[in-house]
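Have a look at the structure below, then the notes.
All protein chains but one are shown in place.
Lettered A, B, C and D in written order, each chain numbered from 1.
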Amino acid sequence: MSNRYVIKKIIGALLTLFAVVVFNFFLFRIVDRDPLSKYRGRSKLSLEQREAMIRRMGLSGSKWDQFVVYIKSTLRLDFGRSFDSTRPVLREIADRLPATLILVGISTALTIGIGLYIGAKAGWARGSRFDRVSTSGTMVLYATPEFFFGMLLLAIVAGRTGWFPTGGLRDIGANYGFVDSLLDRAHHLVLPSLTLTLGYLGSYSLIMRTSMLETLGEDYLTTARAKGLKESDVMTHHAVPNALLPSVSVIAISFGFVIGGAITTETVFSYPGLGLATADAIRNTDLPMLQALFLVASAAVIFLNLVADLTYGLLDPRIRHST
Amino acid sequence: MSDSVASISPRGMTWARRKRALARVWRELRNDRSGFSGLLILLGFGLVALCAPLIADRSLLLAAAGRNNPDLAGPSAKFLLGTDDIGRDILAQLVWGSRVSLFIGIFATVVAVLIGSLVGLVAGYVKGKVATVLLAIDNFFLVVPFLPLAIVLAVILGRSPVTLALVIGFTSWAGSARLVRAQVLSLSERGYVERARALGANSRHVILRHILPGVAPLIIANATLIVPGAILTESTLSFLGFGDRLSPSWGKLLDGAQSSGSITLNAWWYYLPPGLCIITVVLAFTLFGRALERIFDPRLAGR
Amino acid sequence: MNKNLFKILVALVVGFAALAVSTSTSVSAEGELTFTVGVTQDIDSLNVTVGFLVIDYEIWNLTLPSLTSKAASDFSILPYMAESWTGSEDGLTWTYKLRSDMKWSDGEPMTADDVAYTITRSVADGWWNHTPVTGNLTATATDAETLVVTSSVPDPKLPILDVYIVPKHIYEKISAEELPNYLADDNVSGGPFQIVERKEGEFVRLVQNPNWFGKEPAIEQLIFRTFETAEAQYNAIKAGDLDAVDDVPVKIFTSLEAGDEPNIIGIAGNQGSFSYLAMNSSCPTGIGDGHVALKDPNVRRAINWSLDRELMVDKVLNGFGKPAVSISASANPAFDYQVAADQTYSYDPARAKALLDEAGWKDTNGDGVRDKDGVELKLRYFDRSIGGASDTTPFITGFLKDVGIATDVKTFDEDSLGAIQAKSEFDLYTWGWSPYADPDNMLSNFTTAAVPTDPTVGGYNDGNWCNAEYDALYAKQKVELDPVKRADMIQQMHKIFANDGPYAVLYKYDNLQAFRSDRWQNFVRQPAEVGPIMFTQTSTGYLDLEPISGGSGGGGTNTIVVIGVALVVAGAVFTLVRSRRKKSADDRQ
Amino acid sequence: MIDSTVLKVRDLYVTYQSSFGPVPAVRGVDLDIALGETLGLAGESGCGKSTLAMALLRLVPPTTQISGSILLDGQNVLTMKPGQLRLVRWAQASIVFQGAQHVLNPVQRIGAQIDEAIQLHHGSTSSTVREMLALVGLSDTRADDYPHELSGGQKQRVMIAMALSCNPLLIIADEPTTALDVMVQAQILQLLDNIKRERGLSMLFITHDLSVLSHNTDRVAVMYAGRIVEVGPAEELLRGSIHPYSRALAESFPIIGDPKSRHQPKGLAGDPPDPNLLPSGCPFHPRCNVAIDSCKSIDIKLSAVAKSVDRQVACVHANDESRSVK
Partner (left out) sequence: MSSNKQYSGNALLELRDVHVAYPSRRRGGSVARAVDGVQLTLQPGEIVALVGESGCGKTTLARAILGLQQLSQGTIQFDGESIPTDAAGKKLFRRQVQIVFQDPTASLNPRQSVYEIVAEGLRIHGNSENEHKIVSAALERCGLHPADRYLLRYPHELSGGQRQRVVIAGAMVLEPRLLIADEPVSSLDASVRGEILKLLQDLARDKNMAVLVVTHDLGLPWNIADRIAVMYLGRIVEIGTTEDVLARPKHPYTRALLSVVHEHLQLEQQILKGDTPDPTSISRGCRFNPRCPMVQSGEAERLGILQKCLNDDPVLPNKQNNDHIAACHALNI
């Protein structure tokens, strides 16, 4: 992969990120929201105090001044204080980030793994029973809103059987050792990550199936067969690596949807991550939180897209070696 | 056909061609079991949505409509799908909900496809700085996480079905722009476009005669595949409480089912029908759209 | 599947699991008797000068002492920090004798000095949770155990003096400017419990305060877990994850009362919380842009007559509440409006229409909406986005439509709606109040003084309503020390308010709480018979709770379940891989 | 070894399944290739020549019906079990595909692709990637390259190296030089020729371009509509075709300097038939300028020509003295 390719992609990602930052700035200045409503009536703030607070929030002066302050503080990762909790936004986010990282991470890994596996197998054996069953199944998964899965799982699995906790991140205050606390967290993760996985499995599987079908007619597969390779090896060594390529970028773009899925899933399971924070922040019109959450989510997707682009570059020698 | 050709005007011939093309699409669709059943399901839902006033009176949707009805009652002869938590007929809400959900899904798609096609067409046909800028904007909308953006816009713009549809449309055009652009780029390289240029055609001719007819099927197929996404988004927004509370969309019904505890109470008639409607319509649109894709894009034949 | 890819996936999952461990903060290591409460509200702020949500008060009740306490059964005064108190003849000065053995949880002595500091500082800084009580008080600590409080006017709120006492050694370090942003995260407690851990949006964990000087609770550890939905929370108690929940969905509560869950009991407790439709009456001294029609008391009355409160109680509350025509001034039903049956607003759309006709609002252009002098009777109707706050909206808008009043509904978050209220830029909006034990605070909300005049400061008179007669009565009851006379004045105020008032009060609703009756017993309600157990005025319910031995669920089962699931998954994967191996022969040839 | 015939095809029928029904692509073909012999197989697109090539190693889609027999070194390919078939593929007969553009896996290094074949048939060869590359005139640093880094000619060399890597008895070269430039085409043909001679390989050389066959093949078979219409020694067949189709095919490539073709492009009216809709009788009769009435109904079988033992023709005029010599 040439440096030029890498640099180009990195610059592209940074530009998009910057666009998000700018977009954020304007978007949240359109909303009419009193930044000091939290303090209204609860303590007697003098006019000077109010002005000082507004100034500290970067909400005074011309739009340009505000923009400069905004950019500077964004670069310092200073997103101000939450309108709602009055805690620093960064702290709120730092508190909730790990939970979402784990949930989205595990679900994404499972989704990609299982989705690609099913898609590859279905595409390879097009028209077979496995293909028909799995494609129908993945289509239904694809058509089902993930929160509906969540509702059903919650009702049937958690509500009826009690095998899994109905929500939360862990058993609070329980007396657990290291291993037990790990298991406890895993236990709490099962239903939310299952929800998120089921919710997005379908699209990944369909994407992979399509790109598998695209490779099916390729001559190099005939070459591989002619060489005497087993069908399974033809698939794993020749078809899958090629079919993965177009999937990579489509999958990267889908990350944005998984982030959306995290919002509903975390809501259904009261799972205290960034998704739930987003839902709450929107409900409260907590602009500083929203701004930061939006930036974090965008940055995550932009970053993952960059990773996907670079992975693509690594996987595809045609890009890797292009100058 | 050959014997009557001499009498057919060029315009008639074009019509004949269109008719034949349509007939071909129809024939192939008939032969595509999943795509055709998707179409039938959609027609069914469309019919229900159109005939909603005939099936259930609009006044049944009013909060006070359940005045003399039992709350959360199971299906019965009087209430085929039972009642909701304030005693209203669920079937009536489902029927009217199909209107809202389909309207938002389709209107949002129209918005998305219009923006997407225009951007895609321009970015594909015009090269240089304009295309670069358009692609950057497209990339932005492609990469920025869509649901938070849609929610924020919904909060800013309000919650009526129309604004909701606009929001969803405005946030989901990027993919089709990309698709259209790729197709336009590939069409521009085709021999027949080159040939038309060599014949002396200007851009208008090339776009109208070759590029647009070439991308149109793709746009139609793509649109059919955007609708389910828009319906899903609407249901998600409504479920999260950002929909229009006074319009009984399916997502709204699910929200109501969830907040009234119908799942815990085993009131399946409240949460299953809207969920299944969403799944069915999304599935039907997806099957239909994929079938159109197969028909319009021979490359995908046999999928 | 490509073996390498599979390995990468396994590595990813393991990696995330490891991350899970590394980020897990250690939870309490001792085996403590834990009481876990599910709540649908997240703590707003633990700073007693900022917070205002019910959950905030609940935590303060458990962690901040007050001078006296209130009896669970009837709110009568009980000792707390003060063991005894004596008042002067004129009732203006009270001398409190405090316990001598009190310490804050951090070991600092808790003395009369803390009380005097709290009162003095709250007046100076204008703490909004304190000033309604302390505003007219001065306090001095003559020694560690003696506190002298003087009121500038006769004050029926004495000697209870119902405010939270804050630790002076903490608060004196924080300037008035910094105070609004103080997060109160040093967890110094003077109540039965102290906070040991808090995760925003997730939970707050309290343990017994070792320096607590009162009755030792059976509960050793108290956890409030935040849930996103009431249903999820109910499922959690059903599954045994919780011991109690506040806010059970009404339909579920009905099934609970029907005995569907033998291990859970439901308590529908009323402490005066009510919902209302505020109407912008455009007080001349206030600001705002309320609809001209609402200035006319007859239009407001018409709206009151147009509402079918019974239906809303039935459908929205499933019967867990009762229709109301005036506010609840106090959590104590003794102060409720004793309204005669013929004076109450019943559902009478015809009367509403007649009143509107009489007021000159008629539908002259036949569009179904009344108008007068070219002005349509179309009202801006705002409601809140949280939980079920907007459940009445479709009903009310429907009732209004029936009598020819159009509405334009918009939904806001609480703070934004609060900001709109502070500007009085609305016509109608719905909200709710929960009263204190003493009626003064609630009654003060409808005085002319509480009308917002500066949007940055706001005011609680959210009907933007003023009535001289009401103001006069308010001033009188405020300094009336005779409870009977005071109650009488309050009845008159109710009457004025209900007849002329800015509210269409909808109903009083019950707090629907549920408890694991297989694990706990001795549920004490406040007030007796009708009140809830948790989220009361004093939160003494927690101190009374007693465990039923052997009823508590343990975490051990979780491990077994997880291991079981892991085994099943591993088995499935193994089978899958095996079957793939077998089929990998060239079936395509 | 039973005899010196490396490949013996008898009565081979290959029928594809398409959405329009069965498509008979190869209809009763007999072929023999002796040890060290190169047979050229010529025909236009759709005549079934590539299907024939693929069928030899059963590389056709699974739904395709194949009947007849294909004896490769005495063993019938069509009755082999999959495992056995895999052993035969590449080790006994390998293929040089047309359009080297896509026949190499674009995401695998070419060294690995050659090595894959070597590893798979380890028992039958001890050659190394480096040797194979050297054999086709590529430096061994090329092993680390990806297909897209090579030119068309180089890719075809890699393909040849790969085909030789397991020391097969037979190489099936399916349009090995199509899409290459004249000069590169010549290079590849020369390379194939040299290797064939050095190793004593048998080869089936399939092309649509008769002109490349004259130098590189011993015998030539011409296919039309799924069957062989004429077969015989290369020179003889190209210079003096008997079947009107082979003659037309030969004439469509003018001999430069031959005044008969100067300003006289020769072609054949009509189009090759659609395998779905084969004409009755001799499938060539609609385009044939010497067809007689019986051609419409009677399909003449390939049979020996009186004047030459090596030649077989499927034409009613095969033995007309006046027409057979040109």
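Keep this in mind: a residue touches a chain if its C-beta (ideal position, glycine included) is under 8 Å from a C-beta of that chain, and two chains touch if they have at least 3 such contacts.
What you are looking at is a predicted structure, and each value in this text was computed from that prediction instead of being measured.
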item	value
Residue in contact with the excluded chain [from D:Arg199, D:Lys266 or D:Lys296]	D:Lys266
Per the touch definition above, residue among D:Pro24, D:Gly153 or D:Gly281 touching the missing chain	D:Gly153
Which of D:Arg10, D:Arg130 or D:His208 contacts the chain that the document leaves out	D:His208
Contacting the left-out chain in the complete assembly, out of D:Glu44, D:Glu131, D:Asp145 or D:Glu236	D:Glu44
Touching residues on subunit D - with respect to the absent chain	44-45, 151-154, 181-187, 190, 208-212, 214-215, 245, 248-249, 251-257, 261-269, 271-272, 287
Positions on subunit B where the hidden chain makes contact	1-3, 5-6, 10, 13-14, 16-17, 21, 190-192, 194-202, 205, 209-210, 213-214
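The definition used in the following text is that only the chains that are shown with their structure count from here on.
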item	value
Taking each chain's C-alpha mean as its centre, the one farthest from subunit B	D
Most centrally placed chain, judged by C-alpha centres	A
Between A-B and A-D, the pair joined by more C-beta contacts	A-B
Where subunit B and subunit D are represented by their mean Cα positions, the distance between them in whole Å	51
Subunit D residues counted as touching two or more neighbouring chains	86
Multi-partner residues of subunit A (each touching 2 or more other chains)	154-155, 159, 230, 241, 267, 279, 283, 285
Subunit B residues touching subunit C - in the complex, by the definition given at the top	62-64, 66-67, 71-72, 85-87, 158-159, 241, 245-246, 258-265, 267
Interface residues, subunit A side, partner subunit B - complex	12, 15-16, 19-20, 23, 27, 30-31, 126, 139-140, 142-145, 147-148, 151-152, 154-155, 159, 210, 213, 253, 256-257, 259-261, 263-264, 267, 278-279, 282-283, 285, 290, 293-294, 297-298, 300-302, 305
Sites on subunit C touched by subunit B in the complex	229-231, 234-235, 238, 249-252, 255, 308, 311, 315-316, 318, 385, 387-388, 390, 393-395, 397-399, 409-411
